[in-house]
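What you see is the complex with one protein chain gone and the rest in place.
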């Protein structure tokens, strides 16, 4: 029995962390909001480290690892607030292809994903929380409708879940496809709307509600990993600030109020790490628990992260509120993760259903 | 415009406080759990101060005052954790008789209530939250069924609300009436069950759902007043303890953590005072707001009180947990008030209904 | 307990309503319209600067808190601008009335009241956050001028302002609270540089102001040398309460209810989600508590013989409780919208211009600004409850 990370996993996190410290320092995080910023700028570097191919089977040029490894990567991306695609492009998309793609689709697409040459967005929002005027219908093998909050929107192609539980591959240049980018408070990741009007699309033959469930659950775990990393960054920033900033002639970290704010942050956050490991491992190895763990994890980490983001900002005083330290990018990353692929209330409702406690 | 207490109201509170400091010191609060303790022992003293007749019209020997005055009395009773009947005996009962009693009933009963010679319990719990096997039916003018959590249970007679919205006067010695006292964590007030089997009862002719509503709302405001007083006592006890108890060579109240616990208690509690005044005044003078204010007040004060009771106990450290200081009597009083006549969740659900936001 | 108005105040309310019906259409809306002309009209009729003496450009009515409240309520209900609310009118004018020289009053108050002279406040500094009195910006007397060097931060209207009222250190040898003076500085003086300070809303709601050998005429000091801390505190107390208009919070709550009726997820309106509805009702209960608390504070001002011993405490808690509650209220709106809640800028599908998530962040700034929640709790514990101050620390 070994509940912890392997030396390889630790080394992978460390090297990814070092890479991001160089490739995505605060200046780059700031630049991400400029229209001129290429949202896929970090992809080649990530691909070189294997991040793009984490979930791609070795037979298709990837590392063939699991959701746990993806969650560990997400933690480092969140920690750096890295302006890069990940949850859709390198988790949900390869997982979907591996689970539901035809051998031809897998052979054609997975190697390119692993190399970082094919960036894929994921349109699953309506499967999680349906909005009245959105959703994608299939008519004679073509797609029509609206898909909102498509993740990793700056993509070459999209995986679109249709209302009937199907999964479709849609090229960015397909006919009848209109792409409408959204702006959110988080400027490091792209979302948007796909409008489809009899748009040609290729079905993934193995699609089923159970497969969709697994993809969404993996996405939830990965977003929780991102929040864990972002929150860890904010906690460490707050602790460092508290040690150096002086007021009333002493470091503010020697005031019990500030100390206790830091202690409360750490006490609530640190168990999220083991929880992430467990829930991610469940996606890979404990199928009977996987969905429940993903729902609980997503909700719990979102609540802890939201409170922590507020507290860490307060510890920084006015500086936390300004753009000078850039702390708000992490605050917003946590707020964004909270709402995507299921809000805490919704995840808890689903957890209750999975436990057989609600209809 | 004058939003505050009159000099008479202030004086009334002060004299009641002085009286209770003598008549109900901690030793008496402790004694209340003994079987030999007369639960109506404090009634004559309260009656002499006018507390029993607050809501009895002057024509019937009372003071003819309003729910606000009752709430102010409740605050002082809660503050002393006084082992005495009040919410049913001297608020809900006289209000019910004044609103729905026949002139004969009023003339016969109200003066005795005001004199403290007639103690009345109130059986309304099923009107607030119905339990499957409880409730009182009327068959040929007689009552049958179970009434749970009858307030001020050690009584000479009971006002019983029946399922059809009627109100009934039942003598304690009536035939077919069985009285089963309950034990709760709060040993200062008595509740119990009435089992009725074709028990003779006298109807109050003016009963209606609207009248029941007013009686329950007044009860809610008064319980909130009791919680305010009990919480105020706990806050003051915690502040006094923090000023005198020394640890690490200084009073614990000079530690920021303890200071901030006290500040949070005060900041959450003090607005409850104005809220109580407003909601109680609404019962007397603003009928269109009365029910909503009562529901919101009951829920809000219960939440503030529960958190405060926990925090004040923590400030006292181990001493707060023991019986030595008796602090737990106030803790339990607050916990008891929270559950009676509508829990916070239930009161908020009702508030939403009253606001037209829920069915 | 009597929440009714006297016949005189009822008549005054009618008068305000008549004025609004007749003149309301002239009011500026947002950035459009002539603010100065409107302000002058309001002063003329006594709906702005009502209680400021006539000789300083005000309307000269005797102070009456209920009249002020009636004006605020009626202008709010009619959604008409109640005139200037800036720091010049709300903070500098009361300060000058209390401690200014006759000449300062005559020179500065009238144009401030009309909006022809715009002020900013220069208190905070980067190294002096919660510990405001440790400020370092220095003013050294050189002939007939103070020479000012240093930096201010959190200056909200520095770019528009003609003048700044500032705290500067004039007595470097004195204990820190006693070395500060209150200075009026013309923003066009050479050596002043204003830099916008972008905050987490990605807007520049505040600025930094840098002073390099800025020469300020000697007579522009308010009060005596070293009295600045005391003078600033006279008015800071007002600021702590001014964030806390419970009527504004109630209006915001009503807007949230409308939002929750409009947003649908899985075919269900947000308001029909019992868990969100419970959160909403929790907040409404707290808003009601703070509204009642505000009525109590108002009533104590109206009735000096109120005999309410805890009303001081009821005032001290307002900043803490209001900013925290408001942040939660705005946060519930974000949650009720789900993914739509975090849309921003001019995004497609944006609800209400993104004001909910912006306010959610802005109110986190207000929790911090003007004394963080930690400082507020110190104040409540020490002034409100009489708990001992932090002991002096031993020098190592």
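We just call them A, B and C in the order they show up, numbering each chain from 1.
Just so we're on the same page, a contact is a pair of C-beta atoms (placed from the backbone, for glycine too) under 8 Å apart; a residue touches a chain by one contact, two chains touch by 3 or more.
Here the structure is a predicted model, which means the values were calculated and not measured.
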Full-assembly contacts of the left-out chain, visible side only, are chains A, B, C
Among the options B:24, B:105, B:268 or B:313, the absent chain makes contact with B:313
Checked against the full complex, the residue among B:108, B:129, B:198 or B:285 that touches the missing chain is B:129
Contact with the hidden chain, among A:79, A:189, A:296 or A:316, goes to A:296
Residues on subunit A facing the left-out chain by the touch rule are 1-7, 10, 68, 239, 242-243, 250-251, 253-254, 256, 258-260, 262-264, 266-268, 270-275, 277-279, 281, 285-286, 293, 296-297, 299-300, 303, 345, 348-349, 351-352, 355, 357-358
Where subunit B meets the chain that is not shown, the residues are 125, 129-132, 148-149, 180, 182-186, 191, 193, 247-250, 255, 257-258, 306, 310, 313-314, 317-318, 320-324, 327-328, 331-332, 335-336, 339-340, 343-346, 349
Even though one chain is not shown, subunit C touches it at residues 273-275, 278, 391-395
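Here is the rule we use: only the chains that are shown with their structure count from here on.
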Taking each chain's centre as the mean of its CA atoms, the one lying farthest from the centre of subunit A is chain B
Whole-angstrom distance, CA centroid of subunit B to CA centroid of subunit C, is 41
The positions of subunit B in contact with two or more other chains are 256, 260
Multi-partner residues in subunit C (2 or more other chains touched) are 374, 377, 390
